[in-house]
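As you look at this complex, bear in mind that one protein chain is not there, while each of the others sits in place.
A and B are the chain letters, set down in written order, and residue numbers restart from 1 in every chain.
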Amino acid sequence: MTRYIARRFMLTVPVLLLVTVIVFSLINLIPGDPALVFIGGEAGKEAVEALRKQMGLDRPMFVRYVLWLNRLARGDLGKSVRDGRPVMDVLLLKLPVTVELALVALTVAWSIAVPAGVLAAWKRQSMIDYAATTVALAGISIPNFWLGIMLIYFFAVNLRLLPPSGYIEPWLDPVRNIKLMIMPATVLGTALAALVMRQLRSSMLEVLGTEFIRTAHAKGLSERLVVVKHALKNALIPVATVMGLQLGGLLGGAVITEQIFAVPGIGRLAVESIFTRDYPMVQGVVLFSAVAIVFVNFTVDILYSLLDPRIRLVEEKA
Amino acid sequence: MRRALLAAVVIVTLTAVLAAGLASAQAPRRGGTLRVGLNADPPNMDPHQSTAAVDRQVFQSLFDKLVDIDETFSVVPMLATSWAITNNGKTYTFKLRPNVVFHDGTPFNAEAVKFNFERMLDRAFASPRRFEIILVERVTIVDPLTIQIDLESAFSPFLSILSDRAGMMVSPAAARRLGRDFAREPVGAGPYKFVEKRPQDRVVLERFDRHWDRAAGFAERIIFRPFIDGQARLANLWAAELDIIDAVEPTDIPDLKKDTRVRLLERDGLGWQGVWLMTQGTPFNNRSLRQALNATIDRRTLVRVVFGDTATVANGPFPTGMLASDAGPNNRIPERNLDLARAKLREGGQPSGFAFTMKITPGRVPQQVGQIVQSMAGEVGIRVNLEIIEFGALLSVLASQRYEAALLGWSGRPDPDGNIYNNFVTGAGQNRAAYSNPRFDTLLDAARILTTAEHRRRAYADALAIMNEDLPYLFLYWPKEYKVMSPKVNGFVHNADGMMRLRHVWLSP
Partner (left out) sequence: MATREDALPLAPRGRAVSTVGIRYFLHRYARNRLALIGLWVMLGVFLSAALAPFVAPADPTKTDFGALLLPPSRAHLLGTDDLGRDILSRIIFGARTSLLAGVISVGLAMCVGLPLGLMSGYFRGQLDNVVMRITDALLSFPFLVLALAIAAVLGAGLSKAMIAIGIVFTPGFIRLSRAQVLSERERTYVEAARAMGASDRRIIWLHILPNSLSPVLVQASLAMAVAITAEATLSFLGLGTQPPTPSWGSMLNIAQAYLNKAPWLAWWPGLAIFVTVLSLNLVGDGLREVLDPRLR
């Protein structure tokens, strides 16, 4: 078992290294001089040149990469070009906001998806099933920025039930915090809910068709007990893994959602730093999300193999 | 008789009480937190390193300057109580205000002023302010409260420059201690001192009790919050989450004028907007083609469609209210003239039109303006290709001058020189069009040295007449200045430079 974990871990190292290369080269290839952007349109050439030197932009790319990597290894993500704050500090400040948004979104998503998925699987091929499947598909298809705009229009502009955008820390004003989270979490959670529901439905159907369930039936257990207790538990495993792999989608969705709803999380941080050419910040954010995803994938793999030994053996044979 | 006397006393007393009551209702109330909505996150709290316009909003309360500008464009005292300009405009002697301390308790005096100037002029420090005060030759301490500044040559706009970031005084002790990190813990001499700054979230200032102006600093705290999205900013104002906001979308203005929940302040601004035409390189190295394009534009319709009446149609760099606003063709709007356009096309050797690419920034207004120009110019065969390129990349492209046309303006300065010199003089830092006309340069240099308003106006009129023929830039409109605030905000004076001066603002309960 430990051999398996070690092997998997060894495989992630080159991936992580490649991730740093991709992040660095991509960000530094973006056209536009960060010194110029920082200074804005209204200063002299001298000041720009001096700033470039200070930012270290006059050195060749490869040297800059190595220097960056060096500092990375020591946990130093560099300083924001905008206001000199350490990138790590800013990240840690914004991360909880996105995490909160994601958690609320997950809650919304699961509370819709689980009952819907179970129901659809239980009453498959019925009207309920078709309705649920179609709604799920609609949830995946709806462009999240449109959903966001429409929600703002109806609930904030028209009905004035909810504040349109912004953020306040939960410990400062919990009621308002939730009010502000509802719409963005719904937007973010919709696609996720749809995915979870579909995955749950199909894996429930698989489980429900197995011998093990037939035995439970034969023993005379009530239908509901069979469905909920036994089938659901087993069906949840692949769903959980699918969800783990959705982290990337969640982060990507957060980018747009945070923009529209003015939520100060890392999604918005990513967009703004790209547009302001804050190289260290963009590198930090993108790197962070990629590493998080690699880590989550790794954990999911390990967990999955723990639960299903066949995977491990197949891997070891290959 | 006694009854009449009694009645008189009662009446007088009642009147006095009533008057007192009324007076106290109008009297500024101390306390409360003023919440300001900005249109961007202010990146840098060091006025000598700051480059973003939005930083200046915070600076108005955090840093005192040598002089300030009031709403009539007049220079008024602040840290300098009086000044004398001698030696043909080359020497400025300032008398400084006594008993002024910085937020860290250190005294403000001539030494501090000298330190500030040296910091800005220090090549190694590379301050963006350096080229603003590049004409400063020597700063001499005459006595602890008198400072003398000698310039290389006469420079009429000097005082107005000192009313902005270049005149903001930082604490020498703090600057020495923190160096470039001063932006993280700024120390000034303004009525409010720095508490904290959380990026993309808020900047918090707190009243400084030892400020020299006892009539300043009514609000206990000021919190600045960035809202990039205009709708969000406005929505927060409506929801009483903000007290005053900076910048509103032109499309919201008509409704805001009728909105009883808020107060809308409107006035002419300082900036200008339009199209840069790169004069070195095809197609716009050909003056006739520039003139052809200019003739196709119906400025009035363009401004009406995009802005309604939230912007003023323009044909020059001096918005209404500024000195020289009525100089030459500045506010004389040319009518659209397709015949002239076609004649100019023939003159320029492109009778059936030509094509070029105009770079615009993302955003609704640039896209609309760009598409309108595209539509109007298309009628004589001038094909405009629009290219959305975001702000960062646009600045680089303009700096390297690899473009044909670009939609970009200038935020504006109180003195007319600040709205034209560095943008159009040969080789100047912001001369994006690579425009060069020696006669034009001479006129602008003269306008800097001349001291009377009338003489300067005439110089600018002549200069604009030349520019109106050469057309390195097509001026389109002057955006108006707006502030929207809650009815609870009192004492706000709306200044054309758009800066929110909050020291005398107070909140009613």
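Points to keep in mind about this one:
Here is the rule we go by: a contact is a pair of C-beta atoms (placed from the backbone, for glycine too) under 8 Å apart; a residue touches a chain by one contact, two chains touch by 3 or more.
Quantities reported herein were computed from a predicted structural model and do not represent experimental measurements.
Taking the complete complex into account, A:19 is the one of A:5, A:19, A:72 or A:88 that touches the chain left out.
Checked against the hidden chain, the listed residues A:55, A:132, A:208 or A:239 yield one contact partner: A:208.
Residue B:393 is the one among B:205, B:393 or B:425 that touches the chain not shown. On the side of chain B, touch with the chain left out of the figure occurs at residues 230-231, 249, 251-252, 255, 301, 304-305, 362-364, 367-368, 370-372, 374-375, 385-390, 393.
One chain of the complex is left out; on chain A, the residues touching it are 11, 14-16, 18-19, 22, 26-27, 29-31, 124, 130, 133-134, 137-138, 140-143, 145-146, 149-150, 152-153, 157, 202, 205, 208-209, 248-253, 255-256, 259, 270-271, 274, 282, 286, 289-291, 293-294, 297.
One rule holds in what follows: only the chains that are shown with their structure count from here on.
Centroids built from CA atoms put chain B at 41 Å from chain A.
Taken together, the chain B residues at the contact with chain A in this complex read 41, 43-45, 51-53, 123, 126-128, 130-131, 180-181, 183-184, 197-201, 227-229, 231-232, 235-236, 239, 241, 390-393, 395-396, 398-399, 408, 410-411, 429-430. Of all the residues in chain A, the ones that touch chain B in their complex are 30-34, 36-48, 50-51, 54, 80, 82-85, 90, 93-94, 152, 156, 163-166, 259-262, 264, 268-269, 272, 275-277.
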